[in-house]
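Yeah, one chain of the complex is gone here, protein chain that is, but the others are all in their spots.
Order as written gives the chain letters A, B and C; numbering starts at 1 within each chain.
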Amino acid sequence: MSKPKVAFFDFASCEGCQLTVVDALQTHLDLLDAVEIVQFREAMTEKGEDYAVAFIEGSCTRPSDEARLFKIREQAAVVVALGACAHLGGVNALKNLHPLEDVRQWVYGDKAEWYETYEARPIDAVIQVDAVIPGCPIDREEFVRVVKALLLGKKPPVPDYPLCVECKLKENVCLFHLGKFCLGPVTRAGCGAICPTHGDGCEGCRGLIPHPNENAMKDVLAEAGLTVEEAVARFTMFNTYQVKDRMVEEEAK
Amino acid sequence: MTDSIYVPEMARLVDVRQMTTAEKLFTIELPGGRNLGHDPGQFVMVSMLGVGEAPISITSSPSRSNGVFELCVRKVGDVTNAMHALQPGAKLGIRGPFGHGFPIEKMRGKDVLFAPGGLGLAPLRSLINQVLDERGTFGRVIILYGARRPEELLFKDELDQWVARDDVECRVTVDRGDEMWDGHVGVITTLFPKVTINPRNTVAVTCGPPIMYRFVLMELLGKGIPETQIYLSLERRMKCGVGKCGHCQINSMYCCQEGPVFTYAQIKGVEEAL
Amino acid sequence: MTTVKIDVHHLTRVEGHGDIVIDVQNGEIKTCRFEVVEAPRFFEAFVRGRSYLELSHITSRICGICSVGHATASLRATENALGVEPSEQTVLLRKLNFHGELIDSHVLHTYYLVAPDFLGVGSVIPLIETHREVVERALRIKKLSGDLCAMIGGRHTHPVALTVGGFTHFPTEQELRDMQQRLIDARADMDVTVALFATLPWPEFERETEYVSLHKDDEYAFIDGTIVTSDGFSYPISEYRKVTNEWCVPFSTAKWTKHNRDAYMVGAMARMNNNFDQLHPRAKEAAAKLGLKPLMTNSYLNSAAQVVEMVHCIEDGIEICDRLLTRGIQPEKPVEPATLSGEGAGSCDVPRGILFHNYVYEDGICVRANCIIPTNQNWANVNADMQALLPQIIDKPQDEIRLAMEMLVRAYDPCISCSTHLLNVTFV
Partner (left out) sequence: MSLWILDKGAIAPFVEGLMAEYRVVGPKAKGPQFAFGDITDPAQLRLDYNITILPPKKVLQPQYERLATFTLGEDPQVEPTIEAGPTVLFGVHTCDLHAIRLLDKAFSEEYPDAHYLKRREQTIIVGLECLEPCDEHSFCKSMGTLTTDEGYDLHLTDLGPAYAVDVATEKGKTLLSQYGTVREATDADIRRLNEVLGAKWPRFTYRLDFDAAELPALLSTAYDHPLWAELGERCLACGSCTNVCPTCYCFNVTDEVNMHLTAGERLRRWDSCQLDEFASVAGGENFREARKARQRHRFFRKGKYIYEKFGELGCVGCGRCIRACVANINIVDGFNAIHGTA
């Protein structure tokens, strides 16, 4: 079997996910035996254009990004969204909570019109995405698992169940028992419950599970002492793009 | 042999036949040509190592085993995709047979009405062929088979033989025909008015997609067949096949152990069953 | 007469998107600059409205390479704003975590991004075949530093356990002991690293500029201290604007800065120029082997200075482990804020140079924020260097010019993704 050619691309992001890919090599140098990397700007100069698998990091934040995305989609047989920015919009989408003009002027002042920008969005808002590797940043081991699944022609093994499952299986003390807050019950697992394990509530970086009981989650947060605004703010840290419409609807009510 | 119930035995794929665009027929031989020793309606857990495991009904009849058995598999996901990529000679893991199949002894002397829909013919075929091989011990044999389109009909050669036989009343229908199709058109339930039966002496056997059950059951009950004489084969997610993993539970019943064949009486009113 | 046209679209082996544009017509330099084309991300605008507890988690996402640095600077800004004095244990753990990130970032830069230039290849990947032991050593050091970060912060990139006033999770003493041993074992790898980089033919190029960094009298400053410049200026962190003076240029989504001259430099070389005395003795030995001593004025040597800093951080890391183990790890609760309103600035000298975060809070909610990233502070200097270098090499083949320019920009270890979200807020 010839090695599949893969390429990495980045849009608005911190490049932490690509860095995590580089990190994955520390323990999985054999990744390089299994795939041929033809483009990875962060780590190499060569630029091959004959890739079959495209890993895309980052959100689409300006109209000119779209053309680049279309081009990638046209070439790649498989497009994988790498990390929360690409999968959800991530922290980039926090700016969508403010009027766009205000955001531009706040940062660039009277030079605002020099810099192109629009509402930050996940990649699948622009092109079809075949698989996602969630997380901010992605989980090293999950990245490797997904690569292996792609090699096998299997569905990527990204869990659909909530974080509480992993957290409980690790036997962590639940943060709600410590008087803290956590989005674990509505957030997709797969990170090994890394935040609760380190004493901090899940912030939802892996996105919501398929049928989250958002109302019950808000009730739980309220009972734990958050105001409605605070509870909503917790949802928006990484999922603004997903929950914003619903927030607007609810406010209208 | 292994001492773990979860570890498959590596069997050899003897033959693969494309049946429709989505389904293939796999002929499989256990090590040493050992007989699988199954009852009609039982299933095996098929392992594609590295990919996973899936329950698949044995479609061949125990009466025709010849040291091999057959599976008719639709390509829908990981395991079935991997199976469809196999070439004859390949190895695949088999555990089983598991579950309770059709109680053929209880059917002897009775009229048997088969009502498979689509891929539902796969599990029923093992029973149909055994009944036909022991034809003398049964009353009437009626087969009402429906598929969505002519090209989705399974086991076409056998269907033709059944239709041709004098001792079998076999009718086939498709939801939508095409220019080549000169048979019956309509959903499977439109075949029912065409047969008259003696309900007391008839056993009905059906298998198909969940939506089909509701309508077929209405017909069967409408014909007066007792609930204890209607058999269905149900599909559930299964991770062990041996009554442990919990996925296949229908209320208190483990589909893999008590089923996959149930009488309508067993599942009637069970909200989770159909 | 020479005509050169170079347009390196999306310079590789750097973090983020930037283009080198050179246009020389008949010997006359029309354009010679580095353009930042990274998509702006607007952090300062969207952290408004967020809780003080979230700020370090959000701003760590400015940069995946120096997320610990951003988180730490952010925490210091918040703590200064809200009257929080972190405990000694917190200070030690943060420093240790910071060292982990610095080693990680420097090994990435020196081994993965810079070394291929000297070995004549386009990336680290071919080196796996030709220089396997070099790659394996790099991976080893990188894994060590990543594991060090994960031991304290919970994961390598975007630390979890760092919070305002302390930590939400602590390493066990056993973990610390094991880590200390690994740091000690890494000395061997560092010796070979120093020897390797001592053999590299650094390009010759001198251009003296102003060097800006943090400074402490009693230690090599990475977190807190005062801002000092090689031109003799010194400011408290809260007056960082007197140094940074930001301005926008049309071809760059990142802003530029200037202080006493038109440009200044930050980063490993700047730190070493200003704080050479505070380096660990073993790091000074390494510097001697690499032929480095203040005042260094060849920007290419920034990468060599990073090697010296790696040695320093490993040695200091070993000592910090000692101090923590002697004290014993206490599961301290984070220090609560004294007030929920106020303004504060925080600063760290992160791998790429001095970094500032500055927030204003009202009732625990951020209402204004400003972050000034090291790479931005270097842009003006990068361009000044490019313009100084070009006439010296203008007669060389275009490919050589291109490579020299790429290497020059890369020597700054620019982190372009972090540098594109700046703002001019006038604090009133």
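We take it that a contact is a pair of C-beta atoms (placed from the backbone, for glycine too) under 8 Å apart; a residue touches a chain by one contact, two chains touch by 3 or more.
Just so we're clear, the structure is a prediction, and the values are computed from it rather than from any experiment.
The undisplayed chain touches these shown chains across the complete complex, A, B.
Remark: the omitted chain is touched by one listed residue; of A:Val103, A:Val186 or A:Ala231 this is A:Val186.
Of the options B:Gly33, B:Pro88, B:Gly109 or B:Pro209, the residue whose C-beta touches the omitted chain is B:Pro209.
Among the residues B:Arg140, B:Lys239 or B:Lys268, only B:Lys239 touches the chain that is left out of the figure.
Although one chain is not shown, part of chain B still touches it, namely residues 2-8, 10, 47, 49-53, 76-77, 80, 91, 93, 209-210, 235-237, 239-240, 242-247, 249-252, 257, 271-272. Within the entire complex, the positions of chain A that touch the omitted partner chain are 28, 30-31, 33-34, 144-145, 147-148, 151-152, 157, 160-162, 164-165, 168-169, 171-174, 176-178, 184-186, 209-213, 215-217, 219-220, 223.
The rule we apply is simple: only the chains that are shown with their structure count from here on.
Of all the chains shown, the one with its CA centroid nearest the global CA centroid is A.
Relative to chain C, the most remote chain by averaged C-alpha coordinates is B.
Note on chain placement: the centre of chain A and the centre of chain C lie 25 Å apart, centres being C-alpha means. Centroid to centroid, with C-alpha atoms defining each point, chain A and chain B lie 43 Å apart.
Of all the residues in chain C, the ones that touch chain A in their complex are 10, 12-17, 38-51, 54, 57-58, 61-65, 67, 108, 112-113, 116, 122-125, 128, 139, 142-143, 146, 153-158, 160-161, 163, 167-169, 248, 250, 253, 417-418, 421-425. Across the complex, chain A meets chain B through its residues 152-155. Of all residues in chain B, only 50-52, 77-78, 81-82, 85 touch chain A in the complex they form.
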